[in-house]
Structures are given as structure tokens and as C-alpha cells.
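Of the protein chains in this complex, all but one are displayed in their positions.
Order of writing sets the chain letters: A, B and C. Residues in each chain are counted from 1.
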Amino acid sequence: MSTLTPVVEGAYVYDTKLSNQGRNLNRMCFSLKDAENREKFQADEVAYCNAYNLTEEQKQAVLDRDWISMIEKGGASIFYIIKLAAIDRKSMQDLGGIFTGMTTDEFVAELRAGGRKFG
Amino acid sequence: MSTLTPVVEGAYVYDTKLSNQGRNLNRMCFSLKDAENREKFQADEVAYCNAYNLTEEQKQAVLDRDWISMIEKGGASIFYIIKLAAIDRKSMQDLGGIFTGMTTDEFVAELRAGGRKFG
Amino acid sequence: MAEIIWGLATSHVPSIGAAMDHNKTEDEYWKPLFDGYGPARAWMAEHKPDVAIVVYNDHANALGLEMIPTFSIGTAERYNVADEGYGPRSVPNIEGDLDLSEHLLVNLVDEGFDMTALQELDVDHGCTVPLSVYTPDPGDAWPCRVVPMLVNVLQYPQPTAARCLALGEALGRAIRSYPKDIKVAVFGTGGMSHQLSGERAGLINEEFDRNFLEKIETDPQSLAAISRGEYIEQAGSEGIEMIMWLIMRGALGDDITRIHDTYHVPASNTAAALALFATEAVNAKNNELAAV
Partner (left out) sequence: MAEIIWGLATSHVPSIGAAMDHNKTEDEYWKPLFDGYGPARAWMAEHKPDVAIVVYNDHANALGLEMIPTFSIGTAERYNVADEGYGPRSVPNIEGDLDLSEHLLVNLVDEGFDMTALQELDVDHGCTVPLSVYTPDPGDAWPCRVVPMLVNVLQYPQPTAARCLALGEALGRAIRSYPKDIKVAVFGTGGMSHQLSGERAGLINEEFDRNFLEKIETDPQSLAAISRGEYIEQAGSEGIEMIMWLIMRGALGDDITRIHDTYHVPASNTAAALALFATEAVNAKNNELAAV
């Protein structure tokens, strides 16, 4: 993250530096907007990752569906990796549970109770 | 051309409307920046044009190397069709001659004499 | 001359569109939100625009990461519905208005707004969900042409809130200087508070949202003075989308009337709201009719 980017605890403030870091991973995820590419990805995830020159760490995070690592180590943006989640039929609420250490049901319940409060 | 675009006699003032009109033709020419595509184009010009959904008029202008028609009827921008000229090893000065009804040598000589004056 | 008849602020959460597409609007989870839309939808159905300017952000569905424009405007004849990973929503593709696009582009650039022209654009939920909020059952075609206007809200530095309000004011002037007699509606979309990723995922800040929902009518300048960092801190990493409402608000002018609003938590991970404002142009016409 750039020194110019505001620091907000508990939030990723996505910026140019992160975008450069996550470039190949984001580009791979962006390609999954095409149905053909989704099929190719599902047929051979490793080959698909390699074709986008992911780092070993990025590739492992994708194969493990380690959403936190994709973001924190891989530099991915949530709007790109949600396309990978879509392939697994995972929703943004499933990911919300993972980011916050809850089950999906717990996360959904917190939202229905008015959402999570901070500060 | 849009009614908002300045009208300058003897000049094409390229704008959004022309760009929409020339879209497929420009996109085809843009693809020629890749060496592979230049080879494909040269191997079968008609097939290449068809793959970019050119209108019959645009396609004919390309096949005939009718540079004026590419611009006036096809909506192409000079910066795109110069890539097609490059394939034929034609320079911007060759095109300048064509646009002004001169030979390349005559056109070059006018430039060397200080350029063409207007108004 | 063209006139702006109303402005709609609305969340554009994808699941709102999905609820409509899969007939879930009467489900216990969704009913309160859609009930809240009712009065606004009824009023808008009586006041149909010829063109809607939809201010939204793409969510990595059409624009890649290679080029991130601060502000862009569609200059195409039509816009197809994007495939966001599940196949495109089964709603109509969008008919553009190239003449109006070009008029807006030229006038905004003349006023010193450094727009990006988008000749090709697939529209994602950011654009289609607000259209569904306006027109739940479009049939084969949306009831108006659409000019999409896109804002970078995903990657720092986003435009400042103040710049968004200023763009809206210039957009209003540009629309009102368009020589054709058309009625225009302006949509400001996104928000309200939400954060999708990180430890604060699931954040909702009702106090911030309620204040925004009030001040967007009465004191947009106070919202324009809020920094990007504070939007993210208060409303979440994605809650900053609300700055797009300020573009709509700037376009409407000073003299507006609130027709309806609604606020509901949650729409999946998000606080969802709608606020509908009639402009002076419509109020004047309604007063004329009343006087007859």
C-alpha cells in the first residue's frame, strides 16, 4: 500500500501499489467473466493459473481457496476474487463469514440483526 | 460527424460519431500491431476482414487500398489505417500524395519547399 | 430544450437484482425492501423520462485493471448486459443515446472535466439493478434510453466527494443545454454503508447512512466536505460508493422536492436505500396542472 493511501483498521484500502502486486491474479480472475474460460479453469486449475504467471503463493492461495491469502499476500481485489467464488457457488456472505471467522449463518444473522458496528 | 465538432475545410476532425462508424475497421487495423496478426492478414485478407465484421464497403476499401474511402466512407482514423499501409511498406508520405492527388515525389518536394500553405 | 425531471438515489446491490430475477421479492427476507420501493415506483411510472443517465461503478466486469478512469461516459449505441460469473442477468440490453452522450462529453470536457469516452461497455449490476428498481418488469426493452456514467470507486484515489458534486453540477448544465425536447432522469447509485472484505466485513453504520440520506437533499455541501478516508472509515471500503449520489444531486439543482425514501438493513452484506427527488421542472408542471 502506498504511504499516501489512508489507513483504516480492519479494511483493505485498495490502491495502485496493491493493484500492481495483484495484477496477474486479478487478470486471471477477470478472465473468468467468460463462460468458456470458466470451463477451462475448472478443467485444469493448475494449468490455468500457470498460464497467467501467478506466483507460487498466488497459485497456492487459489488452489486452496484461501481468500484471505489471495488478498493479503496476493494483492487481489475482492471484486476480482468474487468471480472465483462464483465458480464454487460461494456468495459474498460466505466470504464475509470467512473474513470475520464466522460461519455463513452467523455472518448472515449479524447482518439481519442490523449489521456489525465499529468505532 | 457531430454537430458540435468544429468543421475545418480540407481536414477530417475525428470524433466520437466517426469512431463509432469506423469501429470494426479501426479495430481490425489496431490488431495489425501484432506481428502474428500481420501474417494472418497477409495470408488471407478477405477472411481477416470478415472476422472483424467489416461492412462490404469497408472491406472493399481495404482490399483496394482505397485510403480515401476507408476514411470517408469507412469512418477510419488515419492512425489506424497507417498500420495497414505499413504492411504494404507505404509511408505517411505515400498516403499524403494520395490524399492530395500527387505522386509521392511531388508531395515530398512540396514539404521540402516549406510545406503546403492555406488560408 | 432538455429538462431533468427527477433524480433517483438507490443502492445497486447485485442480490436485489437476483431477488427480482428469481421471484423472491415477496419472501420474508426481501419483502420489506421492495415494499419500501412501492411509492417511488408508482410516482416514477407516472413521470417517465426519455433518457436515464445512470451514474454507477463497474465492479471488474467490463473495465479491467489496465486502465482505471476516474470518470467515464458511455458513447456507444448500445450496451449489453455483462456476464458477472453466473451468465448475464435476464434483463434487456440497453439502448444508448449517442447524440446525448456526445453532447455531454463535449460540454463536460469544455468545463474542464477530464472524461474518458467508452465506445464499448458491458453494463453490470451497478447499472442494471437501478434500472430494475425503476422498472421491475421491463419486458423486452427498458422504457428509456440510457447513458451510463462511470466513476472509479474501487481503487484509491477515488475522486473526492467535492469533485463528484461539481461534476454533477456541470452535468446538470450540460443536460439543460441539450437542444432536443427530452425528459431526463438522473440515477445516483451505490451504497449505503457496507464493507465486503477484511475484519470489518459486515459493517453497517446506520447513523452515517441516515444523516447522508437527509443531507443529500438539504445540505449536499456537507457531504461533499467529507474526505475519502472518512467515507471508508465510517461507511466501509465499499460504502464510499455513496459519493456517486452527489453527482446525481449536483445535476438536479437547488429547488428539489423529496417524493419518497426508504432505508433497509440488510440486502445481503449491505445497507440499502432509495431516495427519489422531483426537480423544479416537474414541480412547476404539477403546479400548472393543479391551477387549471
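Points worth noting:
Throughout what follows, a contact is a pair of C-beta atoms (placed from the backbone, for glycine too) under 8 Å apart; a residue touches a chain by one contact, two chains touch by 3 or more.
Keep in mind the model is a prediction, meaning the values are calculated, not measured.
Taking the complete complex into account, the chain left out of view touches A, B, C.
For the options C:10, C:57, C:72 or C:279, the residue in contact with the chain missing from this view is C:72. Within the entire complex, the positions of subunit B that touch the omitted partner chain are 2, 4-6, 8-16, 19, 23, 26-27, 29-30, 32-35, 38, 71, 77-80, 82-83, 86-87, 91-93, 95-96, 99-100, 107, 110-112, 114-119. The chain not displayed touches subunit A at residues 2, 4, 15-17, 19-20, 23. Although one chain is not drawn, its touching partners on subunit C can still be listed: residues 63, 65-72, 105-106, 109-110, 112-120, 155-160, 163, 166.
We take it that only the chains that are shown with their structure count from here on.
Highest inter-chain contact count (C-beta pairs) belongs to A-C.
Our note on geometry: subunit A versus subunit C, Cα centroid distance of 26 Å, whole angstroms. Residue numbers of subunit C whose C-beta contacts span two or more other chains: none are found. Counting partner chains per residue, subunit A has no residue touching two or more of them.
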